[in-house]
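One structure is given here, and the rest of the page talks about it.
All protein chains but one are shown at their positions in the complex.
Chain lettering (A, B and C) follows the sequence in which the chains are written, and residue indices restart at 1 in each chain.
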Amino acid sequence: MLTPTYYLVLSALVFSIGAVGVLVRRNPLVMFMCVELMLNAVNLTFIGLAWGLNDIGGQVSVFFVMVVAAAEVVVGLAIVVAIMRRRDGATADDLSVLRG
Amino acid sequence: MILAQAQTIAAPSVDVSILLPMLFMAVGGLLILTMTSIKKDIPAWFITSWAVGSCGGAIISSIVLWNQLGNDGASSTVAGAVGFDGFSVFLTVVIASAVAMASLLAHPYLEREGLEGVELHVLLLLSGTGGIVMAFSNDLIVFFLGLETLSMAVYVLAAMHRRRIQSQEAGMKYFVLGAFSSTFLLYGIALIYGATGSTNLIEIQGFLANNLLVEDGLLLGGIALLIVGLAFKVGAAPFHSWTPDVYDGAPTPVVAYMASGVKAAGFAALLRILSSTFSSVVDDWVPAIEVIAALTLIIGSLSAIVQTNVKRMLAYSSISHAGFIMLGVLAASDRGTSAALFYLFTYAFLVSGTMAALTILGGKGDNDFSFESMQGLGRRKPILAFALMIFLFAQAGIPFTSGFVAKFGVIAAAVDSENYWVAIVAVFAAVVGAFLYLKVLVSMFLQEPQDNARDVEIPGSVGVVLATAVVVTLLFGIFPGLLDGFATDALVELTTGQ
Amino acid sequence: MVDFVYLVPLFPLLGFISLMLVGRRLGEPAAGYLATAACGGAFASTVVTFFGIRGLEEEERQVTKTLFNWVIAGDFGVDVAFLVDPLSVAMMLFVTGIGTLIHLYSVGYMHGDPNFSKFFIYLNMFVFSMLILVLGDNLLLTFLGWEGVGACSYFLVSFWFTEEKNAMAGKKAFVTNRVGDWGFMVATFLAFATIGSIDYLTINGTAAQLSTPVLAALILLLFVGVMGKSAQFPLYLWLPDAMAGPTPVSALIHAATMVTSGVYLLTRVNGLIYEALLHAQWVTNIIAWVGVGTAFFAATIAIAQTDIKKVLAYSTVSQLGYMVLAVGSGVFVAAIFHMITHAFFKALLFLGSGSVIHGMDDDQDMRRYGGLRKLMPITSATFIIGWLAIAGVPPFAGFWSKDEILLSAWDLGGLNGKLLWFFGLITALMTAFYMSRQVFMTFYGDYRFGDPDADEVDEAWAAYLAHAQDAKLEAGTAADDAIEAHTKAVAALETAREAYVDAQIELSQAADEEATVAAQKVVDAKSTAVDKAEAAEEKAQAARDEAGAVAKAASQADADARSEASRRVEPAPGEQLTAGAASEFVPAAVKQRAEHHPHESNWQMTTPLVVLAVLSIFGGLLNLPFTSDLHFLEHWLEPSIVFEHKFAASGLTKWILAIVSIVAGGIGIMGAVMIYLKHNADPKKIEKPILLDAWGYDRAVSAFMGGPGAKMFEGIAWLDANIVDGMVNGTGSFVRGSGSAVRRLQSGLVRSYALGITLGSVALLAWFLVRVAA
Partner (left out) sequence: MTNFLVAAESSAELSFPVLTSLIVVPFLGAVLVALVPKARVEAHRLIALMASVITGALSVWVLLTFDRTDGGFQFRSDDPNVWIESLGIRWDLAVDGISLFLVVLTGFLFPLAIIGVKPEHSPKSYFAWIILLEAGVMGVFMSLDLFFFFVFFEVVLVPMYFLIGTWGHGNRIYAATKFFLFTMFGSALMMIGILAIVFFHESATGIVTFDVVALAEGQNWGVDAGRWIFLSFVLAFSVKVPVFPVHTWLPDAHTEAPTAGSVILAGVMLKLGTYGFFRFGLYLFPEAATWFAPVLMILGTVGILYGAAAATVQKDLKRLVAYSSVAHLGFIVLGTFAITTESLTGSVVQMVNHGLSTGALFFLVGWMYERRHTRQIAELGGLQKAAPVFAAMFTLVMLSSIGLPGLNGFVGEFLILLGAFVANPWIASVAATGVIFAAVYLLWAYQRVFHGKAEGDNATMEDLRPNELLVLFPMIVLIIFLGVYPKPMIERIEPSIEVLVAHIDANVDGWTEPTADVLVAEESHDEGEEEEEEGESE
C-alpha cells in the first residue's frame, strides 16, 4: 500500500539530485533547471502530504509554487542574457571578480 | 472532508484598511510604471517623488493603523492569512522608510551613472511590497509569496548597473543562490505542513499547543530547512557567502535597501515564525540559532577587519549586525522581539545613512571605496565626515547613538534568556567591530588627504537621507525611550478573527 | 610657659615662608640674618619652654599639646600634637642652639654664593622639620619631621647641583634613607595593628603587654629606620657622600642634629627597649652590636681618609655607633649625653674644617695642609679643643660621655658586655689616633699647600724626563743637519777650486789679448769664489763642531736625568715632598696653590667656633659621674625614661675602666704624634688603600646596583614590552590572522557558496535529527 512516506522519500531523492546538480554543473542554465527540479520535488512533497492529510491546502500551494518558479525562470534568464551580452559563454565559475 | 470544505467554501472577508500599506507600495509602483510607459518624458524628480510619496502613504497609513491597533487590538484578515498586529505595522514603517531612503539615494545616483529610468524605483516599491507582505503574513505560503516578490525584485536591482560587470555578477550570484535557498525554505514549509496539517501560523501554533507530537521528525526537519532559507535571506553564517559579493557589486542605493529593508523583512519572518509560532519547541531550535548567531558574529567581524574596501567591509559588518539581531530572535521572548525591532528600525536608518555617504564617495562608476579615498575627509568635507562618523559610531555601538541602545537591547534579551555564551561572543564581536569603524575614522580624521582627492558634492536628496539618519540615530541614541515604547508594544500577536 | 613650645617650630616656619617670599629681594646678608633670627627665636622660645617644664612637678613633666586632628580614619587617628617633656626639650635646646650658631656661621660661609637666600630657605625648613621630629607626640608626626629633614638634607647636599657628584650624593642620601623609612613605616603599621595607637605614651605604657615577637619586630623595624637616619651599618653609605654639601650643612645636619634623630627615636620608645632588655635581650644585643660594629668599622676607615671632611664623616658614623651602643645597652642617658656632647664638638670640628676649607680656597685634601696653626689661630685653637674632646681627653666633654657608654657596655655583664666594651675601647683608641692625625696634618708641620703631592711629583718627573729626551733628540737632529751642511760646503769648495784651475788653464791658452783679458777676468772671479767657499766651509765646520757639542751635552743631560730618576728615593716620613731636579716641571696647579694665602675667617664664622669650643670644654658638666648630685642630665631626663638605670659595676671598676680608656686615648694620640709629628714611621703602613676605599663596601653596593640590580629592572622593562604587551599585540595579530583565514573561504565561486549552504543545511538537519532522536 502506498503511504505518503514513499512520496516523501521520492521527493527527497529528487530534491537531492537537484541540489547536487546545482553544485556540480557550471552552466547557469543547467543550474536553473536543477533548481526547478528541486522546486518540483517540493511540489511532490506537498501533494503527497496533502494526500496523506486529506487536505486541499497543500495542493493549492503547488499552484503558487509553480507561478513562483515561472517568475524565477524569467528573472534568471534575463540576468543570464544581460551577462551573455557582455561576455560570451560565461559559466558560473567565470563570475568571480567579487571575492575575498 | 475535502468535499465538505469545498461545498462550504466562501470568499474570505478582507479588511482593506489593513492592506493599505502594501497597497500603497504596490499600486504606487505599478501606477508609475504605467505612467512612464504612456508618457516617456516624465522627469526623474517626479518619479522619485512619486516613489517616496508611495512610501509616505504606506507609513502614514501605518501610523493610522497603529492608532487603530491601540483601540481595537490585533486581528487577522483574509481568512487568517494576513496578521494585523503591532509587529507588522512597526516593520512596515521600517521597510517603507528603507524603500523611501533608497529611492532618494537612487535619484542622484541614476543621474550620475547615466541609468535614468523608472525601473529601479518600481522594483524598489515592489520589493518593499513583498517585504510588507512578509511582515503581515500569518501563513507560510503567503510569507513565501512575499519573500519571492521581495527577492526577485532585489535580484534584478542588484544587477541594475548595466555598465558594471560586478553588478551583473552580483545579480547572478544572488539569483542562483537565492533560488537555491528558496527551495530549501519551501521544502521546509512543505514538511511543516506535513507535520501540522496547516500552513497557517495561528493553526500551527494552536496545533503545537494542543498536541504532543510523538513523531516530530517532519516538524523539526521542516524547521531546519526553514531556518536555512531565512538565514540565507538575512545573511547569517554559514549561509552568508552571497552577502559580501552582492553588496560589493550591487549599486550602492540598492545595497542600502538590501541591508535595511530586506534584512528587516527576513527578520520579520524569523521573529514571527520561529520566536512566536514555534515558541513551544524553543529547546530544539534555539541552540541551532545560537550557533548560527555566534558563527555570524565571528565570521562577520573577522572577515571585515582584513578588508581593504570600505563598502565590502561594511558588507561584512552587516553580516555581523545580523548576528546581533539573531540574539533578539534566539531570546524567543517579548524582550527579544522588541529589542530586535528596535535594532532593525535604528539599523535601517544608520545603514541607509552610511550607504548615502558611500553613494557620494564612490564617485562616478560606483567604484572607489578604498580606505585611501577616505583620507582626510574630516578636513575636506567636515559635515559629511561628521555624519559618517555618527553612523560608524552607531554601528560600533558607542553610547548615545541608537546603535548602542540597539546592541544593548539584544544582548540584554540574550542574557535575560540565559544565552550567556552567545552574548559573550557578541560583546567581543562588538569590540572587533569597533576596530573596523575606527579604521575608517582613522582614515577620515587622523590622516592627511591624498593629493588627488576627489571633490564631492552632497546632492539634496542624499542630504535629506543623511540628515534624517543622523537625527534618528542621535535622537534614539540619546532618548531611546521614545522608540523603545513603540518597539515594546510591537509584538507578534497571532490571533484569529477580526 | 610650656605653651611657648608652639613658638619653637613657628619661628623657623615663618622664617622659611618669609624667605621664600622675599628672600631673593632681601639678598645677602639680610636673608641670612633673618634666618638666623628665626632660629634664634626658636632657641629663645625653647629656653622659655625649658623653664616652663622645669617649673612643673616631676611627674607632670610630660605635656601633650594638641594642635589639630591630622589623619583620622576608622579606628586610626593621629593629631598634630607635641609631646613636651624633658627629653624633647633637651633635644630642642641643642638643635635650636647649635642651629642658631650654624646659621650665623653660614652667613659668613655662604658669602658670595649666587643662591645665598635659597640656602637659608632650606636651612630654616630643616630646623622646622627637625623640631617637628623632636616634638611629635606620635610616630607619624615624627615621621613627618623625619622625612622632612631627609628632604632638606637632599636639597642641601645637592645644593651645588651643577656638579654631577653632588647631585648623586643628594639622591643617594635620600634613597638610602628611604630604605630605612620602610622600616619606620612598617613599624608604625605594626604599632597600630597591635596597640591600636601610635603615640609614644601609649606605646611605652603598653609595651609590657606586647608579645615578644611583636615587641622584637617593632623594635627591629624601628631600628631599620634608625640605621638609615643615624647612618648605621649597612645603611651608613650615604653619610660620607653627603659631605658634598656645603660645610655648615655637614655640621648641622650630618653631625649634630639629623643623624642623631635615630638615637632620639629609640630613646623615645625606651619603654619598648626596656621590655626587650627584660624579656628579649637578643633584640637589644643586635642593636648594641650593630652600634659597636659600626663604630669600629667606621673608625678603621677614618684612619686612611685624606679628605678633611671625609675623616669627620666617618668619625660621625663611628660616634653614632657609640650612641646606638648606649641604647642597646639600655643606658639612654648615656646616649643622650653623648649625643649632646658630640653635637658640640662635632659641630665645632665641622665648622672648623669649613673655616679651613674656606681659607684654603675649597681645597679639602689634608695632605696639602700643614702649619695652618699660625695662619688661622682661632680656627686652629678651637679645632684643637674639639679634637681633645673627641679624643677622650679629660676633662673635655667627650671623655665623660664616651666613658659612660663604655661603662654601660661593660655593665651588661658577661662576655657579651666585655666584648662590646673591648671593641668600644679599641674604637676610642682609633678615634684618638685619626683625630690627632687630622690635627697634625692640618695645623702642624710646615706649610705644604705649595708643595706637590706624590702624584704631582711623579707627574713632574715624567715631564722632566720627557723634556730631557726631547732636548736630546732635538740636539741630535741639529747636529746631523750641521754635519750634512758642512759636507755640502766642502763639496762646494772643491767645485770652486776646480773651476779656478780650469780658468787658469783657459788663461794660459788664451790666443789673443782680448781673450786673455776675458780669461783673466774669469780667473779673478773664480778666485773670489774660492775665497768665499773657503770661508763658508770654515763656518760650516765651526757650526758642526758646536752642534756636536750641544748634542753631546743634551745626551748627557738626558742620561743624567734618567739616572737621577732611577736614584729617586721615597722621602722619609714627614719629610717634605719635593720634585728635586724636576721641580721646574711640577704642574701649574701646584704653583697656583702656592699662591694661596690661608687666612682666618670672618667673625660670623669664628664666633660660633668659640662658643662651641667653650661648650666642648664644659659639656661634661652636664652629667659628671662622681656623685649622684652631679647627674644633672640623668635627673632631668627621668620623667621621659621609663626606668632608671643603676650601674652594677662597683666604684673601683668604674675608676679602672676610666683609666683604661684614658690610656687608650693616650696611646692613640701618641701613635699619631710618632707618625705624623715626629715622622718616626711611615704612615703608609697604616693608611692602607683598602681603608681609603672603605673596605670596598660602598663600591660593591654600587657595582651591584649598577650591575645585576639594573639588569633586573631592565629585564622587567623588557618583559613588559615584549611578553606582557606582546600578548596584547599577539591577540591583535591572532584576530587579524583568523580574519585572513576566513576571508580565503570567500572564493568568489558561486558553486562553492552553494556548497556552503548545502553543508550548513546538512548540519542543521543533523542537529534537528539528533533532537528527534532525543
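One rule holds for everything that comes next: a contact is a pair of C-beta atoms (placed from the backbone, for glycine too) under 8 Å apart; a residue touches a chain by one contact, two chains touch by 3 or more.
Nothing here was measured: the structure is a model prediction, and the numbers come from that model.
Trainee: For the chain that does not appear here, which of the shown chains does it touch in the whole complex?
Mentor: Looking at the complete complex, the unshown chain comes into contact with B, C.
Trainee: With respect to the chain omitted from the figure, which of C:Ser18, C:Thr206 or C:Gln364 is a touching residue?
Mentor: C:Thr206
Trainee: Determine which one of C:Leu87, C:Leu131 or C:Leu144 touches the chain that has been left out.
Mentor: Answering carefully, the residue with contact to the hidden chain is C:Leu144.
Trainee: Thinking of the whole complex, not just what is shown, which of C:Trp70, C:Phe422 or C:Trp695 touches the missing chain?
Mentor: From the options C:Trp70, C:Phe422 or C:Trp695, the contact with the absent chain belongs to C:Trp70.
Trainee: Which of these, C:Arg178, C:His467 or C:Arg568, touches the one chain of the complex that we don't see?
Mentor: With C:Arg178, C:His467 or C:Arg568 as choices, the missing chain is touched by C:Arg178.
Trainee: Touching the absent chain: which residues on chain B qualify?
Mentor: 335, 338, 393, 398-400, 404-405, 408-409, 411-412, 415-416, 420, 423-424, 427-428, 430-431, 434-435, 438, 442, 445-446, 479-482, 484-489
Trainee: Footprint of the hidden chain on chain C, which residues?
Mentor: 58-59, 68-76, 140, 143-144, 146-148, 151, 154-155, 158, 161-164, 166-168, 170-171, 174-175, 178-179, 181-182, 185-186, 188-190, 192-197, 201-202, 205-206, 208-210, 635, 638-639, 642-644, 710, 712-714, 716-717, 720, 724-725, 727-728, 732
Keep in mind that, in the parts below, only the chains that are shown with their structure count from here on.
Trainee: Between chain A and chain C, which partner chains are common?
Mentor: Output, common partners of chain A and chain C: B.
Trainee: Closest chain to the overall C-alpha centroid, by per-chain C-alpha centroid: which is it?
Mentor: Central chain is C.
Trainee: Per the centroid of Cα atoms for each chain, what is the distance between chain A and chain C, given in Å?
Mentor: 98
Trainee: Measuring centre to centre with CA averages, how many angstrom lie between chain B and chain C?
Mentor: 81
Trainee: Would you give the residues of chain B that are in contact with at least 2 other chains, written as numbers and ranges?
Mentor: 172-173, 176, 180, 244-245, 307
Trainee: Listing for chain A: what residues touch at least two other chains?
Mentor: Correct list: 19, 22, 92, 95-100.
Trainee: Which residues of chain C touch chain A once you look at their complex with the stated criterion?
Mentor: Those in contact with chain A are residues 743, 746-751, 754-755, 758.
Trainee: Hey, which residues of chain C end up touching chain B in the complex?
Mentor: For chain C paired with chain B, touching residues are 735-736, 738-740, 742-743, 745-746, 748, 750, 752-754, 756-757, 759-761, 763-765, 767-769, 771-772.
Trainee: Mind pulling up the chain B residues that touch chain A in the complex?
Mentor: Its residues touching chain A are 1-2, 5-6, 141, 144-145, 148, 152, 155-156, 159, 162, 165-166, 168-173, 175-176, 179-180, 182-183, 186-187, 189-191, 193-194, 197-199, 244-245, 248-249, 307, 312.
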